[in-house]
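Showing just some of the chains, left in place.
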């Protein structure tokens, strides 16, 4: 149930244990990761580290926004880990940084946690303190936003290419809407994270060492970059939609014009043929020898005149 | 008329009384709830607790925005309790926190008040002080916003599914407008509440104990979360509307194309049939033996040519 990482004299030991009963917090750093969805599942941790009631609530409340909360004994950080499936899935992740311990709670073990554990074991993390390990996790989680951005970028490129073409407009509109959803999901995860990392990098938190501030500031920069790109993409997508709608409207216009011109030219002609198709006994024109030719000529004049008129009005 | 809750030595007594005459404020905490719509109905309370004239006004003014007002002897908080009926109904709620008393005024007893009274009696509230009880009420009221959010979420899902389908567009537009109204109502209730809880959680109010600040901060977080979600949903709804309009416009386009093509192909053909339906005596073609076949062939060539032309223009 729990993943337990213990650091002692720069040595790292990783165990999977079922209960925290009898666990001693005498290592240099003790990191416990647990997948939990209810407060009950965190009862052992709550007791062992005497966490505040509201901390426990925040750890399992999937709706909780990214934020940082400073308590006397620890710092609570909540964040969203994003997975790109058919839609974007946001996994809730809570990190509690204590002096000699680190607790991570998520509703599903994200790959980032496992990667940091491996890094730790492989000695890739030099300074084995709770705040350094927390930075690694946060950095990995924020880095997981970039593939999503890349995919959105690809989507935009595809949509952009097809926007002015005469492809199926409905699909473009749906694709655009889908891209917007992804951007909204990304924005929802990053906007509050901005404040979070700004707080962590400002350096008045005793549990974050001075040396790590610049690292937290680096993550902050990444978050700001993502927010920037999200806003740029949103504008781009809006522009594409407008361009597409304008193209659709133009195409409709063009089609209408052809209809108008063809209909308008033939309607009077058809009327004339109808006229001389009437069966009245007394229609003197019908007997005249040249009237058929005269009617054909009249039709030519009419259609020619209309073509000339439409040309001059710029409808052709 | 009044609900009276008295706490003495951790014991809770709840009464319904008709008049405050002779009431002594010697309990540890005295909590009076009253349903009032006019200043006159609050005259007894005003006299007993010597409230400011403007406080009384704020208590019964249903238009009053959520706010906190700090007086020498008490803190006045006004808030909106939301009920989800066919539309969202906003009930005005005023809470006055004194050192040893708590006054709640509403235009209709909300379920939240009753729930907190029961909690108090059942001993679920440990620290029986006026600010702790007030927190409970505020927390419950803000929690009442979430079912509304959930319902909006459901609405959005329904609208989203039908937006790109060929269902009745008018109903979608109305449903979207209705969802927007709900979002506006929710926003109207939560935006000012943000400042309110920010003030309460900042901890320079002598009537709010240090310990309770984090709880008020928790409510503040919830309010910010709701505001965030409201903004996200607003964008989502706008996106859906745009997608829907784009789908409608595309569908119209498609229909127009079919009309154009069919009309445009048949109009010249019909003209030709009219031509040879004319009753002139001298139309040499009529007597030629192969002219019927020739005309049929001509028609095929014309329609074939047009189909080819439309295909090449991408109208089919």
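As written, the chains take the letters A and B, and residue 1 is the first residue of each chain.
Note that in this section a residue touches a chain if its C-beta (ideal position, glycine included) is under 8 Å from a C-beta of that chain, and two chains touch if they have at least 3 such contacts.
In this text, all values refer to a predicted model and were calculated from it rather than measured experimentally.
The complete homomeric complex described by this structure file contains 5 copies, of which 2 appear in the displayed model.
The rule we apply is simple: only the chains that are shown with their structure count from here on.
For this pair, subunit A with subunit B, the centres built from the Cα atoms lie 24 Å apart.
Against subunit A, the residues of subunit B that register as touching in their complex are 164, 214-215, 217-218, 221, 224-225, 228, 232, 235-236, 239-240, 242-243, 246-247, 249-253, 256-257, 259-260, 263-264, 267-268, 270-271, 274-275, 277-283, 314-315. Looking at the complex, you find that subunit A touches subunit B at residues 52, 54, 57, 63-65, 67, 69, 166, 168-170, 173-174, 176-177, 180-181, 184, 187-188, 191-192, 241, 244-245, 248-249, 251-252, 255-256, 258-259, 262-263, 266-267, 269-270, 273-274, 276-279, 283, 285-292, 295.
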